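Contents: one structure, followed by commentary.
Missing here: one protein chain of the complex. Every other protein chain is in place.
As written, the chains take the letters A and B, and residue 1 is the first residue of each chain.
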Amino acid sequence: MRVKLGALLAAATFLVVSAPPAPARPPVVLKVAIVQQIDSLNPFLAVFQSSTEVGRLMYDPLTAYTAADQAVTEGLAHRWESSPDKLTWTFTVPDGKKWSDGVPITAHDVAFTYNLMLTDEVARTANGSFVANFASVTAPDDRTVVIRTKTPQVTMLALDVPIVPRHVWEKVGSVKDHANDTMPVVGSGPFVLTEHVAGQFIKLHANKTYWRGAPKVDELHFVYFQNSDAAVQALAKGEVDLVNRMAPAQFDSLQGKPGVTRNKAQGRRFTELVINPGAQTRTGVPIGDGHPALRDVRVRRALAQAIDLDALVQRVNLGYAEKGAGLVPPVFGKWHWRPDTSAQRPFDPAAAGAALDAAGFPRGADGTRFALRLIGRAGRAYDEQASEYLKRSMSDVGIALDVRLVSDNQLNEITTAATYDLAFSGWSANIDPDFILGLHTCAQRPGADGKGGTTDTYFCDETYDRLYARQLSEFDEDKRVEIVKQMQARFHDQVPAVVLAYDNALEGYRSDRFTRFTTQPAQGGVIMAQNGVWGYYGAEPAEHVAQAQGSRWIGLAIGGAVAVVLALAVVLVTRRRRATAEERE
Amino acid sequence: MRLLGRAGGAALSLLMVAVLGFFLFRVVPGDPVVSMTRGRPTTPETQAALRAQFGLDLPLHEQFFRYFTSLLRGDLGTSFTFRRPVAEVVLERLGPTLLLVGTSTVIAVALGLWLGVLAAWRRGSAFDRVTTGVSLTLWAVPTFWLGMLLMMVTGDFFPSRGMRDTDTAPDFLSQALDVGHHLVLPSITLVAVVCAEYALVMRSSLLEELHAPYLTTARAKGLRDDLVRRRHAVPNAVLPAITLVFLRFGLVVSGAITTETVFSWPGLGLLFYDALTGPDYFLLQGLLVVTAGAVVVMNLLADVLHGVLDPRVKVV
Partner (left out) sequence: MSSKFLTHRTGVAGAAVLAVAAVVAVVAPLLIDPGSLDVTRVTAAAWQAPDARHWLGTDHTGRSVALLLAQGAGTSLFVGLTAAVLAVGIGTAVGVVSGHFGGLPAGVLLRVTDFFLVLPALVLAIALSTVLPRGLGTIILAIGLTSWPSTARMVRAQTLTIEARPFVERARALGGGHAHVIARHVLPSVVPLVLVNATLAVASAIVAESTLAFLGLGDPARISWGAMLHQAQLHGAVPQGAWWFLLPPGLAIVAVVLAFTLVGRALEAVVTPKR
């Protein structure tokens, strides 16, 4: 017995004094905090933002966007052209690009991927909308991909679809059951997935044969955090190197922290207040029970005028946002629209009140005109706070707001059934504005059975739809930009939703370990959640990577000391027991 | 006979858990498919396909029949989020939870019973008052708050999340040390809360035993107090206490959910929390069935153990 205890003691002491053997040249590791789980590593199924980000690191798309100005650039294909009728697109995959296992990347891989999506509905789960208009995809030779579309499609250079290696995926029996976790996972991106431990972390290694050149870091680790609070703490302690999606208060808490640099970037995300304009199905049958007053565009405009957007940005976003205007966030430069002085709708409760009077909704005896329901998501900090402001703003113009913060699931149900008057919503826009504009067309409304709707606002406006169709087949980019701006102006004028703010993306990184990250766009851009993977790919380690591990060893020593004390206590107790036993005999 | 009855009761409980799991999470409003594809461009066709894939387009009784027959085969359905069998996802997360719950339970049982015995034996002493007071206080402490507090107080000494670092050397010793380092705060949190309950239970159990006449006899024989306690009173009082440890397994489960949430410990509790935010109904349903099932089995074990250990309970 005593021998065993001695061994235990020795082991405990050993644990305390011995550090794990250090490898000769430690690899440069970039550790990134993510607060969202990885839903699937299968790029055809993954829909979470975290997973698509990892997917982009693993698989290059056909065409990519530059970091500097978000222009279309080389992906797997380096040349592309379209036929005069814009129905046939020919992409050229150059010689020399290789999968991470050394097999050359060919046009057949591209054709295989798209055809898999065209033939297998499960493979369309995540990115099906990109191929919905495809008629056929063929690869006449190793270098050429020919895509024929049913109607001219302007977004052919914005196909955000990971291209998978045919020689791996043709052996996959069922896409639905394929976890894609045979490590290392063969890919074409700058990093190769090497390990995934559910709920803990994901490890990727640099793809040394990447066609743009090997990344400057050796390993990229995504570490899972249950909440951004813990992630921010970990950044402050140096446990991770890069954190995004911080709340404003968390971002502020990092100010002046040694070794930490903050990046306040223009984000892709905007927050909006959706106004039920009298929801209908695609066939024009009214659904839901939106307040009838909101069908009057004058009332909707008055509501918009009664909201102090500047105050919302200052008090709810703590200044980390830009005042809302058009549907496309300002980060997308030329596509973004702001009202000129004539279209502007400055905050003016008096004018809003007068407009409501004129629309036939005078104040009642208690000063109230009518009551509206405002739906938000419980647990989303923005909704919880902004609803308080809106409640006050609306009561100032004589509208009583009944705020209902509900679970995600109930929010979905309420918006699907259109049983709301006002609701918070928000979207992340893509570089190509088609997706964000398409959310508001008549065709997006639900079918006769009330299902299958993907509309955001139940907006259905002939002018808007006509413009939408025009921009979709306008291949002159300057002209298309003009149409897209007209659409946003129309949207702003008809107010099916008020764009409240363009949220800043708040990021922070260990500048004592990494000197530079490539942002997209170059000025005021983001490191993570790009339309691409430049942030990780362009990460440059500092000359002397600081080893901020001192405190960690103190903790380990404390743990070891506790173990030693416990062992000693056990020894003492057993000895005492023995003594008592002897005494008795 | 008694055991058979108990086993039958447990089987019935399991059946009720299964039925409850289904109705709780299927008869809810909302369309899970909409949550599944949130924020992404989708087509109505894709939504319909997903609905069919998960069997959500079937009438409720058919869904129930499917659910139940697959449950009998050990199939807990497919997670909305992970697009993989729930059983597989759960199994993957079992290890970390077993490590945390196992370590904490062993420490809590040992410490709690020991404190309880000492407190009962020195009833009314300063030690008893302090132990009881501390236990009652700890019992009143919300687990998650204790965890947050520990995290704030210990600062940089212990990692704030997870089970291991990603850049620890791969050899066994480094890995074990790293996991141990991460384990300190979560297990202290869990031990503190659970141990308090055990100490209180053990104390009152022993106090009841101390009234038994045989102890007076033992003392009259001139045995030292220490021996009376160890040889006679404690063994008899430990039995009900141990049984209670098993009976209160649900308490540990609840503690594990909040502890894992606070410390991002990658076990079943964290999975539960993550499933809530989806909400991933099939996963929640599977987790409910699995945890409740585990508790039912634990209770059955407690019964069996009680019968085996305590000669006063007849197992016929």
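Assume a residue touches a chain if its C-beta (ideal position, glycine included) is under 8 Å from a C-beta of that chain, and two chains touch if they have at least 3 such contacts.
These figures come from a predicted structure and were not determined experimentally.
Among B:V33, B:L185 or B:V253, the one in contact with the hidden chain is B:V253. Checked against the full complex, the candidates A:P104, A:G379 or A:G447 give a single residue touching the omitted chain, namely A:G379.
Within the complete assembly, A:L405 is the residue of A:V29, A:V103, A:L405 or A:C442 that touches the hidden chain. From the options B:L3, B:L24 or B:A110, the residue with contact to the unseen chain in the full assembly is B:L24.
The missing chain, though absent from the display, is touched by one residue of A:R392, A:R466 or A:R516; that residue is A:R392.
When the full complex is taken into account, the listed residue touching the unshown chain is B:N299, out of B:S104, B:T166, B:S205 or B:N299.
Along chain B, the points of touch with the absent chain fall at residues 9, 12-13, 16-17, 24-25, 28, 136-137, 139-145, 148-149, 151-152, 211, 247, 250-251, 253-254, 257-258, 261, 272-273, 276-277, 279, 284, 287-288, 291-292, 295-296, 299. Residue-level contact of chain A with the missing chain is found at 227-229, 232-233, 236, 247, 249-250, 252-254, 315, 318, 378-379, 381, 384-385, 388-389, 392, 403, 405-407, 410.
Everything below uses one rule, namely that only the chains that are shown with their structure count from here on.
For this pair, chain A with chain B, the centres built from the Cα atoms lie 34 Å apart. Of all residues in chain B, those touching chain A in their complex are 28-32, 34-50, 53, 81-84, 89, 92-93, 96, 151, 154-169, 171, 173-174, 177, 180-181, 184, 224, 226-227, 261-262, 264, 266-267, 270-271, 273-274, 277-279.
On chain A, the positions that touch chain B within their shared complex are 15, 18, 20-23, 29, 31, 37, 39-40, 42, 45, 47-49, 121-122, 124-126, 128-130, 132, 176, 179, 197-201, 203, 219, 221, 223-227, 230, 233-234, 237, 239, 407-410, 412-413, 416, 427-428, 435, 438, 447, 451-454, 551-552, 554-556, 558-559, 580, 584.
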